[in-house]
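As you look at this complex, bear in mind that one protein chain is not there, while each of the others sits in place.
Moving on to subunit A:
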Amino acid sequence: MAGLMAMAKEQKMKMILIAISAMLSGVAIIGQGYLFVLIVDRIFLKGDSFTEIIPYLLWLIVALFARTLFSYLSGRTGIKMATKVKRDLRSALLNKFSRNPMQASLQGQSGQKVSVMMDTVDEIDSYFSNYIPQVIQSTIIPIMLLVVIFMEHAATGFVIIITAPFIPIFMMIIGFNTKDKAEEQLDKMAAFSGKFLDTLQGLTTLKLFGRSAEQKEEIRKSSLDFRDATMVVLKTAFSNSLALEFISMLSIGLVALEVAIRLIIFQDITFFTGFLMLVLAPEFFTKLKDLGSAFHTGRGSMGAAKKLEGELEETADAVVFGEESLSKDGPPLIELQAVMFDYGDDAFVLKNINATIRPNEEIAIVGKTGAGKSTLLHVIAGLVSLSDGEIKINGKKRSTYRGKDWFDQLSYISQDPYLFSGTIAENIAIGRNNDASQKEIEQAADKAGLMELIRSLEQGFDTPIGEAGRGLSGGEKQRVAIARAFLKRPSIILFDEPTTGLDLQTERILQTSIKELAKNSTVITVAHRLHTIQNADQILFLENGELLSTGTHNELLQSVLAYREMVTVQRGGAV
């Protein structure tokens, strides 16, 4: 809650505006009561004519209008506040994600980040649009009411001041025994509430085993258990409002009694004063009730705020680039010096990697699952920042070069290339900053073996694909990535070699394409194919994030036991 409050305080002007609105609407509420009472008094006791009270009636309308207007204004300001906070939060998150979302995607958390950006931010809304205006109103207005009540008839004020504190006391007495019970219920509720989804998700399995019919009763039972558990918790909340209502009832009753006795027996106050008290006292308690329900909504935002805070606190260092330009004549020399990488939890994914990648070399990164192969590829690509160590390009730190120059030379062909919502042509054109001609796009598509597919489509190159469009198969996606690379003509290719499951056509296209692209570039492959490894100029053999050895296939076979074991086990296991 502290974080949210701080955010609210940043918007001082709006807070002040809400406070002013609250005060003015307080004035209007008092004015309204005053005028109602005045008019009744004039007609009932003073015997005024109707024309005499018309000005009061008009003033009453003004007061009512003011009351509505100012409460509307305060709500509106709250909404504006919420929008600003949400905008700030989203752009803060965006900034953060844009610096380093690769970590999230490497850790498989992209979906979670999407939901933080969409839902969690929206959950903050009610704190500002509801809670804050309500709290400010419920603090200022009751005080104003009390002041007026004290000025007009102090006895009523004392009744209220003495009875109001009983509300929290009463709540505590009722809440005391139920609180532990409520907490006990929360776990149960979580378990029951998942049952329906669990059953629906498993419906295929249940059907195949002929067990679906008997689940009906299970769903009913868990739903009813959920109901009973929820009711225990709700009862506490309801008892709280009951307490509030009882106390306010008692208080208003006492006020009425005192006023009546004064009017009849002591006859030391006027009807006007008495009636005014009777009108203002309920307003006081209504505002307190509002405060209670506001707390309820405020609490909902707290969890979201905590989540956001955690998200924003997470450190993420951007990859640093400089201003120098990087020569574009052929592939550069890449040197990795004592490269370390971790996800910020000191469990190193890469430890002390040293390697030299000369221009035009074919490099194979080899190792068991989880050895850090893909991470190394991302590190080389400059998509994640190092924890320690240095990557040098042509003898100088990479951080001295312009980011644009570096990425201009790079293509990354992953096992699962991403398609953006747009046409096929647009998805290929992204390979060269969208400035390729239609002819160049067609040539690239042809080389990547996409023409057959494109010709078979009614809209050809303009067929929408991606999120909202036509789905492409894994092989077709790979070919789009290849087409992007052909358009770009990079001097460094990072290639995550597919394992199995690709159709033969795509297999062949991948092989010939990489061969052709490799003529003018360095190719660094996370290798899954024996021939890739055999043909590599240099193999980087990783184990548990450490570079165990480098060399050619034959060299490693002879000198490194672990490598030899891995190759033979693999060959043996594969029958």
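In this section, a residue touches a chain if its C-beta (ideal position, glycine included) is under 8 Å from a C-beta of that chain, and two chains touch if they have at least 3 such contacts; residues count from 1.
In the analysis below, contacts and distances are computed from a predicted model.
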Absent chain [UniProt protein name; select from "HEAT repeat domain-containing protein", "Thiol reductant ABC exporter subunit CydC", "ATP synthase subunit delta" or "Peptide/nickel transport system permease protein"]: "Thiol reductant ABC exporter subunit CydC"
Candidate in contact with the missing chain, chosen from A:K113, A:K306, A:K396 or A:R489: A:K113
Options A:K328, A:K368, A:K515 or A:R564, residue touching the unrepresented chain: A:K368
Option from A:A19, A:I43, A:M451 or A:A518 whose C-beta touches the chain left out: A:I43
Residue of A:Y34, A:F226, A:F284 or A:F495 in touch with the missing chain, whole complex considered: A:F226
Candidates A:E245, A:E390 or A:D462 - the one touching the absent chain: A:E245
